[in-house]
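Following: one structure in structure tokens, then a few remarks.
For this view, one protein chain was removed and the others were kept in their places.
We just call them A and B in the order they show up, numbering each chain from 1.
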Amino acid sequence: MLAVEMRHITKRFPGVLADDDVSFDVRQGEIHALMGENGAGKSVLMSILSGLYRPDSGEILVDGRPVKFASPLDAIGAGIGMVFQSFKLFPSLTVAENVVFREEPTRHGLYDKRAAAAIVTQIAERYGLAVDPAAVTGSLPVGVLQRVEIIKALYRKAKVLILDEPTAVLTPQETDRLFEVLRSLQADGHTIILITHKMREVMAISERVTVLRDGRVVARLNTAETTGEEITRLMTGRDIDLEQSPPKSAPGAPVLEVSGLTCRQAGQKPAVDNVSLTVRAGEIVGIAGVAGNGQSELAEAIAGLRAADAGTVRIAGTDVTAGSVKVRRAAGLSYIPEDRHAVGTAPDADVASNLAMGHHRRPPLLQHGLLKRARLADFAQRLVDRFGIKVAGTGVLARTLSGGNLQKIVVARELDYASPLLIAEQPTRGVDIGAIAAIHKEIADYRDGGGGVLLISAELSEILSLSGRILVMFEGRIVADLEAAATNEAELGLLMAGGELAGAGKEAQS
Amino acid sequence: MMSSSSSTREGKLAGLTGATGRRVSQWLAGPVPTSVLIALVIGAGFMLVAGANPITGYHSMLVGSLGSGQGLSTTIQRSIPLVGMALCVAVAFRAGVLNLGAEGQMVLGGLAGAVVALNLPGPGLLVCAVACLAGIAAGALWGALSAALQAWPGVPLLITSLLLNYPARYFVSWMIRFPLKDPASSSVATESYRPEVQIPLLAPKGSAIGDWLAQNLGSDNPLTVIGKGVGWSLVVVIVLVALVSFINRRTVFGLESGINGLNEGFSRYSGVRVNWMTTRTMLLSGGIAGLVGVMLTIGAPTSRLIDGSLIDTNYAWTGLLVALLALYRPAGVVVAGVFFGAIVAGSGQMGRDLSMSPQIAAVVQGIVIVLIAFQVHPPRRRRRAGPPAEADNSAAAVPTNQAEGA
Partner (left out) sequence: MSGFFDAALVESIVRALIPVLFAALGALLCDRAGVFNIALEGQLLIGCFGAVAGSYFTGSAVVGVIAAVLAASVFSLILSYGSVTRKAEPIVLGVAMNILAVGITSFLIDAVFHVRGVFQDPAIAGLHHFAIPGLVRIPWIGPALFNLTILGYLGLLLVPATSIVLFRTPLGMRLRGVGERPLAAETLGVSPASYQYGAVTASGVLCGLAGAQLALGNVVQFAENMSAGRGWIAVVAVMLAKDKPYATLGAALLFGSTEAIGFRLQGEGLAVQITDAAPYVVTLIALLFAARSFRRQRAAATVA
């Protein structure tokens, strides 16, 4: 008995064929993993199933009946609920309000707060999803927000639940807890589709796997009959080695010395709490942590984008604690920020300007106090060639580039400073695997050229393969300092959740 | 805007290869000409409401703006402050600084110029120069006040700059009505300046060039008429356009302010001190406004500052429209400024010929901008780098992620 069947789905975006004649089915009551690299077409396929996009061709059957979704509402009506990777919640509304939005219980025409809270509590208790109905969502950690999203879908009578990369923001331990919830949902007759690219999870929970690559289905497998290696090969279509060579030389002089750095925020715990760390020339120091534990704030505070309330920062020996971003960059900082669209580039400016920013304050681009337009163009062309950025010309707007190429713009510009210190924050988020390999290689080369790197990443595999030393951040503090060779994902996951190494294996239930 | 160098180069090449005709016809079918056309049609509807024949009306408008020597002269006179005020707004908006206080900066500049012209003794040219500098300083400081209030305690510049128009306007009015009032005059105005401190006309009647033009070309020749109607302010504005264009293209400030206007988060991250950038932008923008105010105050044939004279013409707000129409580009500002100047000049003529309100100009201008805003979006500004609005970026991000695999 099929809960959902999608037949011959094709979806095209300008210049991209996202899904090419994809057929996909899910059985009633199973947990089905939909796998593929970034850009394989899995998110678009599920967005079609949840009514967000309409396919160019193909049909969808739910419980054997053909359906046409003109909007997400139609999909909800057919019992399909999606938990998006970036949550669709209203930060200023309470948990209960978010859950009942548009299906509000009313009394005398007014919103019935108590009834809404009762609904939330009832669903939450039934499936072990701990939430406070009266909490304002804007102040909640991501793990809780995910539960709110699940409750929201269940309140709308979703029989089929789609979760898009649900574990990206969770520690391994939180992931296990989520899986318990999913199993209890399954026991209650729900069907679950899990979009993911993480092997451990697929093997742990799914019954069947569909693998997409470049917009096509390359395999439909029973989990019990396959292996992680086989799925990886199917997903990538090639064997890509993301392992990087170890550093060629021992670390040299410190290029970044942070001492007692603290960033407070109004009404909450400090975002960065008394952090001290050192990065030396020729080494990569990784910072592991669940998103939202102060890593971004730490990077911003080092870069001068966020005011620090206490502590000192020295870059390449210069005390820049009181310095502006400009001063810190002059002292030897380059920085690949987390958000390439809002911070790392100006998508509405041309590629040449995006590459020139920062370099424009010194020769050869600046001469006798004036910019040389011709040199600006040459400079941009040189970086485009050196980093293999695919672009029609340096005069086109940066927004026309794909995510991977836009990220290469950021990487190219920052590495070309050849400054002593590089902060790389989520350097490969949302880029395809080819670009990941290229960016990893550039970072390793940079290290071997004598640069010091502070690598902040949500991908433990990235941290483990690149870093020499790994620091773990939890609630704004550095809670562990480990040699990369002497640790592993499980240990890091426990530390990221605030656990103690001494008690490893006996995680406290909460 | 940052790609202007390569796109103009492409434009030239395309022209050389004979595609000019196609480009021109493409442009004509584009949003700007169609918007202008529709606006003129709607304007005709308003004329019908007023009981006038639109054809007669537009004929009168054409004659009064471009179709006669006097019309051309009036158009240029009106275009000078419009282009100036549009530059003031363009330099600010391009940098992402939403200066709605151009009017206040202009009137204070005008007042400062008038005070200098009335009180400073000495050679005319020197007084004139000092008056200009005083006006620039007054406008720049008034503009910088908004920038300062945004830096600390943090009131949005859009609002403070707008609100500061009113005290400036009423202060100038009060100055003219009380301390500077000419007791001998029945109108509310200052005393007249000495003729030699005015910004002179290009070729006034009685001057050597003026007489030569009149004798050799005839007194009705457009050049003669323009010479005796248009002052050296024209040259000042042309220099100003060239200067702004140069700043935008060739200076660090120009590159950084353009980037700042497109994405403040990126410019901050690149080491631009945004508050200081905003302050410098407001000094420049306000300074230009102040200079325009001075030119309107002491530029011949104006010989004294009359209460309300700087406000009633609405140059500041019309200049804002010009800047929007020009998408903040200096060259575009000239074209759009002359176009709006012609509408103002022509509407004046039409008003006199058909005894109709010259406000038809504001109607047509407003409609043009509204229609263009529907179709063309000026260079987009991004949110400040704050907490990302994640939920709302995701749908857009999905196809982008897909593009990465391709």
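The rule is simple: a contact is a pair of C-beta atoms (placed from the backbone, for glycine too) under 8 Å apart; a residue touches a chain by one contact, two chains touch by 3 or more.
All values derive from a computational prediction rather than experimental measurement.
Asks: Which of the visible chains would the unseen chain be in contact with across the whole complex?
Replies: Per the contact definition above, the missing chain touches A, B.
Asks: Touching the absent chain in the whole complex: find that residue among B:Pro123, B:Pro167 or B:Pro301.
Replies: B:Pro167
Asks: Determine which one of A:Pro91, A:Pro247 or A:Gly292 touches the chain that has been left out.
Replies: Residue touching the chain left out of view: A:Pro91.
Asks: Given the full complex, what residues of chain A touch the hidden partner chain?
Replies: 50, 52, 71-73, 76, 82, 84, 88-93, 97, 101-102, 104, 106, 109-111
Asks: Please give every residue of chain B in contact with the chain that is not shown.
Replies: 46, 49-51, 96, 98, 100, 149, 153-160, 162-164, 166-167, 169-171, 173-174, 177-178, 264, 314, 317-318, 320-321, 324, 356-357, 359-363, 365-367, 369-370, 373-375, 377-378, 380-384, 386, 389, 391-392, 394-395
FYI, only the chains that are shown with their structure count from here on.
Asks: Any idea how many Å lie between the Cα centroids of chain A and chain B?
Replies: That pair's centroid distance is 46 Å.
Asks: Which bits of chain A are touching chain B when the two form their complex?
Replies: Touching chain B from chain A are residues 13, 15-18, 37-41, 43-44, 47, 52, 84-89, 214-215, 303, 305, 324-326, 329, 335, 337, 339, 341-350, 352-353, 356-358, 360-361, 366, 369-371, 373, 377, 393-397, 402-404, 430-432, 435.
Asks: Show which residues of chain B lie in contact with chain A when the two form their complex.
Replies: Going by the criterion above, the answer is residues 2-3, 5-7, 10, 249-252, 254-256, 258-259, 262-263, 265-273, 379-380, 382-383, 385, 388, 390-391, 393-395, 397-406.
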